[in-house]
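Each chain you see keeps its place in the complex, though not every chain is here.
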């Protein structure tokens, strides 16, 4: 598969890893946050951490839209779907995310709510056209990648005069979240989370470009390397970060130059700007309220805004108190720090959203990496015996 | 060496409020748990617990029979049983009607998303009890879940195998002029019990479905009747009217039956008046019709009357020569009439 | 959420649609977000929409850099 296989060459990865080991300073600990779940997934799926020297540590960021969706908004979506007149269209990823009191879209569907899994906003439009008597709501979530498709669907709905189509908008903005992390007490003051550099988003950056990161690199003096989601992309980005640190640089570099332009995709940006505007503030699970952290439909498209159309109130989020998702999303904890990980909480019986999405830190570690603890336990046992 | 094995906590199925969802059919752990917690618990045997895709058993050399039926009854629960008891009894009976001894059953479940786990457990428990009572274990099974609106609660297909006693070889074309027709008990109970709970028809009656496994009855009959029993049939869909017409055409004979001799509960007769139905067209699930050579009829009937499931057995008529294969009945009014297959679905008549 | 794959354009269709392919598997997708789509172009495909073109030269250059890095050469 062109542009895939060549970036999955394990031997090259090992060679780069060796190079990283050679270049890291033994006295320095390198902490890099991969913002994106796509990178988290690649790191776990390909076991990249095994290749890295001990003093290079990856911190999983909040870059998974499923994981950062506050429970209150999921609860609101479930309540919306339960209305008899409503058909809720959603990407499959959200079906199993636990809401309050053990609810989920999957269970609501089983109990009778009309919930349809779609692959694309085009499918939701098609449903609205085919079933004019239903109120078809698209449960829009995602970063800058999924927002332009939502905008295009809205444009098409307006052109086709589809009065029964609306959008429950949960699109969030990456740069605002990175800003919040860097400015957070844990990172900025307390130092409980050390972040020496960022691996910047791959596909988000195809839309927004690399320019939005310049400000952070500058203001917070942290290097940022935008990288593709294939394992070689990630490991090369780590090498690039190590080199910037070693050289005392903190600029934005673009490893994913084959798809990302500095200015991003202007056409997509224009589509988004036409229909959406920034919210003053929006709750990200784990990060709390993020200023300018999300989008909403512009006033003139209120008719298509499910929040207004159905007078949705977002219940206060009642996070499961035993679930450490919040801390994990901030990089304060790792999945294995959670008492529920692998016992009460598994992908079959997820207690938190990080265990659902395959980009969630908990799910990625469970699905691909959990043998490592046991392998380590074994080594420890052996050395003790 | 003492490696700590951390295993996922097995969360119990919520048998009170839970519902079947699509993950219960996807081949993962959720499905495994559904099967274990509900079906293995209810059917309770080592074949299933072994968790193979098939189950093994030992047979002597000889002739076997195999049968299958799908169960789609609505409503799923009705006075005297539910779809689970039907799925066990019905398939045991189709084995038994050949004169064979039923040995094992398989069960394939097709479940609609959203089906209450409590109802599924109740159905499975009923099946388990029916299979244990009959001594015919369910040794292998399958579970599929389909989206809401793509099934009707739950469908069950069971298959059954059994062994034939040496020399027994009943066939649907074996009825001959002069043979006797015996029915094992009152007709129409099952159909009326089910219809009494059907939406829009609801009526109250004490009638229970006659759903029962008839293999001990057939064994008793075969023991005295042997090869003099030409054939046996359980008059399910279409009632004894359909069964007699099928046999008539398969054997190229006619029947003369006597309405007054056919066991019929007054409530069933009354319910049929309400619905404009003929009890001869109404389904049974614990009755059989046997065609028996005249010389053995008395002995077979006596054996049936001595069996708990044949206490109301009756000789209701005879096989006659008839190139038209008519099933004719002398009515209690005194006239003659034809007893025909029902055309179309069994629906309450207005006319 | 940002799962996306590189696909090649096989056929440009009306209404900003295109038939794209990956190793013998083809699908019709929207190219409304990308300008000037030509047969042979590689696109980044996400939820049924092309988000960007892939620049073959930059892709080659990235691989070069990776190979160099693997050999211990500093770019």
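Brief remarks on what is shown
Every chain is named by a letter (A, B and C) in the order it is written, and numbering of its residues begins at 1.
The rule is short, and it goes like this: a contact is a pair of C-beta atoms (placed from the backbone, for glycine too) under 8 Å apart; a residue touches a chain by one contact, two chains touch by 3 or more.
Because the structure is predicted, anything quoted here is derived from the model rather than measured.
Only one copy of each distinct protein chain is displayed here, while the full complex in this structure file has the stoichiometry A x2, B x2, C x2.
Here, only the chains that are shown with their structure count from here on.
Chain geometry summary: the mean Cα position of chain A and that of chain C are 22 Å apart.
Taking each chain's centre as the average of its CA atoms, chain A and chain B sit 55 Å apart. The geometric centre of chain B is 60 Å away from that of chain C, both derived from CA atoms. Listed for chain B are no residues, as none touches two or more other chains.
Interface residues of chain A facing chain B in the complex, by the touch rule stated above, are 96, 106-107, 109-112, 342-344, 346, 348-349, 374, 377-378, 381-382, 385.
Residue ranges of chain A in contact with chain C, taken from their complex: 1-4, 6-7, 12, 15-16, 19, 22, 36-38, 64-66, 91, 93, 119-123, 141-143, 145-146, 148-149, 152, 201-204, 206-207, 229, 232-233, 236, 239, 243, 255-261, 265, 267-268, 271, 357, 359.
Interface residues of chain C facing chain A in the complex, by the touch rule stated above, are 1-6, 8, 22-23, 30, 32-35, 42, 44, 46-49, 51-56, 58-59, 61-63, 65-67, 69-72, 74.
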